[in-house]
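Here's the structure we're looking at; comments come further down.
Each chain you see keeps its place in the complex, though not every chain is here.
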Amino acid sequence: MINVSIAGGTGYTAGELLRILLRHPEVNIESVISTTSVGMPVAEMHRDLLGETDLVFSDTFRRPDVIFLCLGHGLSRTFLEENDIPASCKIIDLGNDFRNDLAFNGRNFVFGLCEQNREQIRGTNNVANPGCFATTIMLALLPLAAKKLLTDEIHVHAITGSTGAGKKPAETTHFSYRDNNISVYKPFTHQHLEEIRNTLISAGNDDLPQINFVPMRGDFTRGIFASIYTKWEGAMSESAVVDIYEEYYRSSPFVFVSKQPVSMKEVVNTNKGLLHIEFHNGYIYITSVTDNLVKGASGQAVQNMNLMFGLDETTGLKLKGSAF
Amino acid sequence: MINVSIAGGTGYTAGELLRILLRHPEVNIESVISTTSVGMPVAEMHRDLLGETDLVFSDTFRRPDVIFLCLGHGLSRTFLEENDIPASCKIIDLGNDFRNDLAFNGRNFVFGLCEQNREQIRGTNNVANPGCFATTIMLALLPLAAKKLLTDEIHVHAITGSTGAGKKPAETTHFSYRDNNISVYKPFTHQHLEEIRNTLISAGNDDLPQINFVPMRGDFTRGIFASIYTKWEGAMSESAVVDIYEEYYRSSPFVFVSKQPVSMKEVVNTNKGLLHIEFHNGYIYITSVTDNLVKGASGQAVQNMNLMFGLDETTGLKLKGSAF
């Protein structure tokens, strides 16, 4: 059994991690750390876990084999500095501290996009789990990047559920504001652009064109729908392009190319990513959907854990979708 | 023109009042008071008013003919104590300070349920505007109370939109919590029970039975749907009961008895109340719908103002419903 500790245990990604790990056949959760809720039963905070766990929030960990960091962005560094963690203890960071800056304090992080870095992840003790928007967009573009086929500007609109904004209430997550509403934020400047660019370049597309990315706030809780296009002027046939995608994801158990257009709920509550490809007006048009809390955060973190511990990548992750 | 001042100008009921009064043909808004946002354009706070007003929040009023109090519950008393308001200036309180305790500081308040107290409202300078749940439930029961026909326990479930909980973010108004969710709060103990009881008794039903009221939080923004039943064992025919309702509301321009079952959106964004009556299993079953921000708050406040100033009751209140 893998002894797991979760730091930052009260937030949304920690809750989702608990939902997954409590059903994982190879995991024992040894501690759920929270500086603010020590002594409170975990199921009082994450109310849907009633009847599923007797865990209580603690302020420290014992001897975990792996620590998941579900802290606010920037706080993972602090945690690693302030705690004495053996080098043998694996770290999976769900924050953005190490995604673009992979070395820290003697640890070298691997960017944990499983579909790209499966082998490196298997051999590392330190994983920087990708962002949710980034995951959804990278899955759509990686097969082209790996063939250096991204040659013109890339246009991306992606709409996200409210859980992506975290648990702390804010004006834009107030139900009265958000219900039946649409807005955008950080157009052209979202912080995930950096990890998207680094990833596509590292995949082989050294000369990467500009990516124009408009993130939208949707009036739903879970899921990301990304709508992406870029000029496609080569001689390659459409079916050849689909073949590139099929080939790229052949050994990936969670990513599929759909012949039919996809809707977001087809992946909600699963670790899957679905892609659909069309060609119009000299453009390749790709839609990509994920669940921001699962494949975009805690599910992918467990997928990384599975790889790091030599388990089958899908262990504990064959989740029933909600579909509706 | 009626010179109007609004105290507590940043909240939801003030916003809705502004939406209505800016289109009211007999009103001039002289001041919108906010202690926290002095100097800010009103349309920066209530963003939908862009292009409709140049008003700026102030910290005081000049010589209004009427002040609407849109303050937190309990703060209306403070406002009246701390401000020097001529007795000739009318007061319409949207809080709950005077609903059950009608005398204060030399002012005698009338409970502002227009359909019940139309004549008294016409002659007063002080109105306590009813609560939203209370309004919806009272409209369903008033015709029976006026005939002393409420003789057995009354069972009420009513579900409300999130705007009823106000603007301040809270766990239960967080989109991630509330979307696609249902919960109850204050079952059997909601504070509106007192004004409902007082009203039904004052309508004539002196010996009022117990009212069991379960308020529910709905996953929508506007509207209240109340579902009400009480034993009906008299000899009166069903059509005679409907006649009682029709008669009671004959001169009320906003309340109608529907022959078909009603759904909540039929009144959203209007000042209307719709009722539907059925008989089952020895019970009379009444459904009642309103928009909590309009008939349940700011619309009814304007209806009261119209009465107090001798205007047609519907002036400025023939609002286009949203229907969808």
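As written, the chain order gives the labels A and B, with residue 1 at the start of each chain.
Just so it is clear, a contact is a pair of C-beta atoms (placed from the backbone, for glycine too) under 8 Å apart; a residue touches a chain by one contact, two chains touch by 3 or more.
Please read these numbers as outputs of a predicted model, since none were measured by experiment.
Shown are 2 identical chains; the number of copies across the whole complex in this structure file is 4.
Please note the rule applied: only the chains that are shown with their structure count from here on.
Matching the C-alpha atoms of subunit A with those of subunit B calls for a turn of 180 degrees, to the nearest 5. For the pair subunit A and subunit B, the distance between mean C-alpha positions equals 46 Å. The touching residues of subunit A, counted against subunit B in their complex, run 12, 161-163, 165, 167, 169-171, 173-180, 219-221.
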